[in-house]
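After the structure tokens below, expect a handful of questions from me.
Heads up, one of the protein chains got dropped from this complex, but the rest are sitting where they should.
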Amino acid sequence: MKKLKYGMVGGGPGSFIGDAHRKAINIDAMAELVAGCFSRTIEKCRETGDALGIDPDRCYATFDEMAKAEAAREDGIDFAVVVTPNVSHYPACKAFLEAGINVSCDKPLCLTVEQAEELEKLAKEKDLLFLVTYTYMGHVTAKHIREFIKAGKLGKIRTVMAEYPQGWLNKEGEWGGKQGEWRCDPKQSGGVNCLGDLGTHIENAVSHMTGLKIKKVLAKMDIVVPGRVLDDNDVVLVEYEGGATGCYWASQFAIGHDNDLKVRIYGEKGSILWRQEECETVTMIDADGTIVERHRGNGGIEAEAAKYGRLPSGHTEGWLESMGNLYKCFINCINARKAGTFTPDMIDYPSVEAGVEGIKFVAACLKSNEAGNVWVEV
Amino acid sequence: MKKLKYGMVGGGPGSFIGDAHRKAINIDAMAELVAGCFSRTIEKCRETGDALGIDPDRCYATFDEMAKAEAAREDGIDFAVVVTPNVSHYPACKAFLEAGINVSCDKPLCLTVEQAEELEKLAKEKDLLFLVTYTYMGHVTAKHIREFIKAGKLGKIRTVMAEYPQGWLNKEGEWGGKQGEWRCDPKQSGGVNCLGDLGTHIENAVSHMTGLKIKKVLAKMDIVVPGRVLDDNDVVLVEYEGGATGCYWASQFAIGHDNDLKVRIYGEKGSILWRQEECETVTMIDADGTIVERHRGNGGIEAEAAKYGRLPSGHTEGWLESMGNLYKCFINCINARKAGTFTPDMIDYPSVEAGVEGIKFVAACLKSNEAGNVWVEV
Amino acid sequence: MKKLKYGMVGGGPGSFIGDAHRKAINIDAMAELVAGCFSRTIEKCRETGDALGIDPDRCYATFDEMAKAEAAREDGIDFAVVVTPNVSHYPACKAFLEAGINVSCDKPLCLTVEQAEELEKLAKEKDLLFLVTYTYMGHVTAKHIREFIKAGKLGKIRTVMAEYPQGWLNKEGEWGGKQGEWRCDPKQSGGVNCLGDLGTHIENAVSHMTGLKIKKVLAKMDIVVPGRVLDDNDVVLVEYEGGATGCYWASQFAIGHDNDLKVRIYGEKGSILWRQEECETVTMIDADGTIVERHRGNGGIEAEAAKYGRLPSGHTEGWLESMGNLYKCFINCINARKAGTFTPDMIDYPSVEAGVEGIKFVAACLKSNEAGNVWVEV
Partner (left out) sequence: MKKLKYGMVGGGPGSFIGDAHRKAINIDAMAELVAGCFSRTIEKCRETGDALGIDPDRCYATFDEMAKAEAAREDGIDFAVVVTPNVSHYPACKAFLEAGINVSCDKPLCLTVEQAEELEKLAKEKDLLFLVTYTYMGHVTAKHIREFIKAGKLGKIRTVMAEYPQGWLNKEGEWGGKQGEWRCDPKQSGGVNCLGDLGTHIENAVSHMTGLKIKKVLAKMDIVVPGRVLDDNDVVLVEYEGGATGCYWASQFAIGHDNDLKVRIYGEKGSILWRQEECETVTMIDADGTIVERHRGNGGIEAEAAKYGRLPSGHTEGWLESMGNLYKCFINCINARKAGTFTPDMIDYPSVEAGVEGIKFVAACLKSNEAGNVWVEV
């Protein structure tokens, strides 16, 4: 099988997420990096390109230039990976879509509902594939939960408790290095910090696992650590269509939590507990209190999920494999497009619609918070 | 040391909590049961009395009769234990206080703020001791956390996440036997179910551990399992005096949770995690992410808390010991009163004031919920 | 129901186990302490007796005197509890048996196989009940495992891994207070320390849960912490009748373990994991890797075991309740004897035969170790 070619926007020195995307794509070796606009100056961009073995001619000063040049090449990139701070997601994605290039963009998709809907419309018009990298839903156990619930094994869902606490931004006067600095800076992050960075993962995880649609939210978004200017602790009450309820919590100063996305789903027939830091395990409880724990790689994992595993049970898979699964499916879809064998049901990754939902969720929460924590329709 | 004498109201056949109070008091053998009004008929009352070795003359048809008769005896009871369904707490407590007898009452203290404040006033006027049995705060680790925070080791508290899910009342048409029936019945339980049964434990646990005072609440109280008429799932947003925030969750249909009171406290210097089902352990995390786990019975437990331990570490103590600790202190105080050595700082148990706070919390939540989930001052 | 009367040998100031036995018996209030030989001098004995509300006339200078005097009384004790250092177990038990009084003795039963067999013979001749307090097998989950295996649900057992590490005696020159001092002293403890104190619990737990009989052992008994003169770390390879194998580990210097008795049983149809420090839970795994966790108090616990529970699930029971279960059954048997309703199948506690097995196990291990870690038949 011939490898696809991809380019990257962002991911220069000090970037965490750019390097992580590259490594995740590497695992299955189905695509290779051949172009990039890694930094804001062409010099720094070429340095990174050189370290990554990229032809200097395919190191670009701007994403616009890159989009045009790559679209013009016979051997141009098959997809672009956008891993800049949030503020650049929209223009970069737009540039590649307009140039007819498939896009993978880190979450949150962009800054406003208008931007999000424009990207969605553009992707449809251009008939392009668009991955939004909600990493955690790539894991086998996350997909297992989705299939399990879809099959009706939990019965009607009653309530969902989900949270994503982190602790790394707990200190006054400390900004968590480059990663924290841009997240806490309205100029790079947009109007939200914690809710955009972590809250959208919660929203996507619950939506992906349960299929529930949010009807309205009541959000309390607090700025707590002295010196911050954007939210760093958020609680959101949720009502879903159909009557179920939810409560989401995200925090950046919750000491003791590294990266602790956790979803608990309570149905009429049973419950499911899932924690991304222990993502090799999924816990399911029957109505009589029997607790059943299943591990990726063993029996009892739904087939549609199990197929994403690479290693035998107990040979731990983690973050890179989760991200890798998103890319694997995305790349398979691009290949199928090329081969003329593509059908829409092959899309088993969060697409631009999931990105739009995330931005709508953030917008409704902001509105609720500004109005004094009242209910706002999404 | 001579044992104190006590009587019990409630605790007849099928009662869980009455028998549990008796066993908890038994452990240290500092008081003996000598009188009771265990059931609503004198025949059933005498049956229970007989099984417990109580003199039939001290088995009473009503708590009023019991209060008067015991007050009149030379060898009358030193304290009364009230373990009836909620609706009788107020009149029973009142009867004993008026008769000059110390009272231990299960939580929630009563049904209304007026009742609660009257009991508080009466206890003061009569100069009597009044224990409200918030069991879980009797455990060594709960007291350790209180001392740890009081000593400033967490710094300023930023947010508190606390929850008390249970799953036993998850089935439509099933009421969890006698225990569930009265809890779900407004005639016996008052105007709340889950929030009174579980929510008040959360409120007390956070208050006891942190010393924080609730300023206002925003409550969402849902009736979820078909057929219920009182709340069975509650989420409460909290603002404390001084600016910290909290989020409390209580549920009775959360399959997979037996009795899962959990408190997580996030301060500027560190965090504390505590779960009553694993109450022998307390987890404390420093701002640099170092996780320290301490076990009851080992070094590092604050002395004011450690003194309540009975067994070496790893010889597990549980619910009965926690309850026993409340009674141990209560009985020590009564003995000190008799000996003339009592000082108010000896009171290391939840007193009537804690009971009043619980009822005020419930009342404010009800008001918030009825008004459409708005902020209400407590 | 009238309470039984009991007396205690040992359990003076500084004793851990004597006070623990008293508290465990108190829980169910089915017996009361009325006599004792708590210490080696009558003065100290009377001090303890006074604190416990014992008639000074029933505080005795020696256990021989106590046995004779109590046997002679109309209202003499129904059973004696022997909780001295090991070296006195044999003569004390013998004195009460000869006086016709039922006995409860802490483990290990005595020092030699000859002593053990003599006590067994004497108990039979005198037709007396004899409890050996292997505390941990009193817990509901331990009994559940026994019933589960007895019902064939694990299939043929293949291997057993069991251990009992503690860490409290890890420091050179420190002896763990009175409790450690006598255990490390051959004059009070006999020829073994760790293997007698902890190893016999392992032997009993595996025997009780699985029903397996030990055929032969290969033991390595090491004296590790500088200054010790008796074993403080033991590994024993075991072969059972029928071909299954086992490996036992006990240690007193294993820092990080409080009281960590753990049994893992691997059968052809599944496995069982049990840890006494988390004794409210039992973990069972099917051959396909499905992990099922059950909690005391919930469905799925075998009825013969579940009946010993006192509190609802999640209201944690621990060490005292386990010990209390042994006494509850022992007292029920004595009451049934008195009532003429006793049948031998009512004995659901470790009896003198279990004590003899423990001493034979220790003797075979000592022989194996002295011979250079060779196989020795038990």
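In order of appearance the chains are A, B and C, and numbering begins at 1 in each one.
By our rule, a residue touches a chain if its C-beta (ideal position, glycine included) is under 8 Å from a C-beta of that chain, and two chains touch if they have at least 3 such contacts.
Only a predicted model underlies this, so the values are computations on that prediction, with no experimental measurement involved.
Touch with the chain that is not drawn comes from one residue among A:D78, A:E268 or A:E321, which is A:E321. Only one of the listed residues, C:V224, C:C329 or C:I347, touches the absent chain: C:V224.
Residue-level contact of chain B with the missing chain is found at 288-295, 298-300, 313. For chain A, the list of residues touching the undisplayed chain reads 1-3, 16, 19-20, 22-23, 26-29, 51, 53, 166, 168, 179, 257-260, 276-280, 295, 297-298, 310-321. Residue-level contact of chain C with the missing chain is found at 158-159, 161, 163, 167, 170-172, 218, 220, 222, 224-225, 233, 235, 237, 245, 247, 249, 251, 253-256, 258, 264, 266-268, 270-271, 273, 283, 285-287, 289, 291, 372-375.
One rule holds in what follows: only the chains that are shown with their structure count from here on.
Chain centres here are means of the Cα atoms, and by that rule the chain farthest away from chain A is C. Rounded to whole angstrom, the centroid-to-centroid distance between chain A and chain B, based on C-alpha atoms, equals 44 Å. Averaging C-alpha coordinates per chain places the centre of chain B 35 Å away from that of chain C. Within chain A, contacts with two or more other chains are made by residues 289, 291.
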